[in-house]
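Here the structure is laid out as structure tokens; the discussion comes afterwards.
All protein chains but one are shown at their positions in the complex.
Moving on to chain A:
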Amino acid sequence: MSEHSPGSPSGAEPVISVRGVDKHFGDFQALKDIDLDIHRGEVVALIGASGSGKSTLCRCINRLETISAGEILIDGEPLPEEGRDLARLRSDVGMVFQSFNLFPHLRAVDNVTLGPTKVRGVSKSEATKEAMDLLARVGLTGKEHSLPAALSGGQQQRVAIARALAMKPKAMLFDEPTSALDPEVINEVLDVMTELAEAGMTMLVVTHEMGFARRVCDRVVFMDAGEIVEQGEPEQFFTAPESQRAKDFLSKILPH
């Protein structure tokens, strides 16, 4: 996958292409001229200090926020501004949230089948069969009929991953998927994400798990104050960052 590293453009269309994107919240500019291409099968870690705009970028990519300038293409197709088409296209990019956001009134399996049945028109029985497979894949056999309240944080987050995968997305966005978890269950979620990456899923992962970024990601993108300041291969970025801002950031988070 290293042929997709920055500076060596591959011939294929990127799955996610962010071009010259600005995002304003009133007077405040949260994203400044962001350019980012993510190719098929590539796993990109997005890191940066709190408030640097990582979540905002994820939310813009699947249009939970509208962008102020620029364009975002998914598989070469620009996302429409609003309306029914947007709703359907949005599910091409799966999103996993820090706070899981499972639907608390639905059992695990129904959380997973809701999208396929109501958005894609898949029959209930087929969707249920696929949901069972997905839940097994994320290690939740036996928990299919539990309500979210009866699941641990790690289990809930794995249901959330299965729910996003059920839409057969072209790419997955993870916004700090383990930040709300107790340390002992972080790994069960990271393991699922690692398997997903190995299976070839295109992923953008906002994370503070530097070990995960090093082991699994093809590229690290570092943001500061709404800008992409530096990007590169994980090993190189963590051992020899080029920019002063990246050095400062790493000196705060990495153990010496």
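Heads up, the rule we're going with is that a contact is a pair of C-beta atoms (placed from the backbone, for glycine too) under 8 Å apart; a residue touches a chain by one contact, two chains touch by 3 or more; residues count from 1.
Note that in this section contacts and distances are computed from a predicted model.
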Per UniProt, the name of the complex member that is left out, chosen from "Amino acid ABC transporter permease", "Isoquinoline 1-oxidoreductase beta subunit", "IclR family transcriptional regulator" or "Transketolase": "Amino acid ABC transporter permease"
Hidden-chain contact residue, picked from the options A:K118, A:R215 or A:K247: A:K118
Per the touch definition above, residue among A:S17, A:S91 or A:Q155 touching the missing chain: A:S91
Touch list for chain A against the chain that is not drawn: 62, 64, 82, 84, 87-91, 93-95, 97, 99, 101-105, 114-115, 118-120, 147, 149-150, 160, 163-164, 166-167
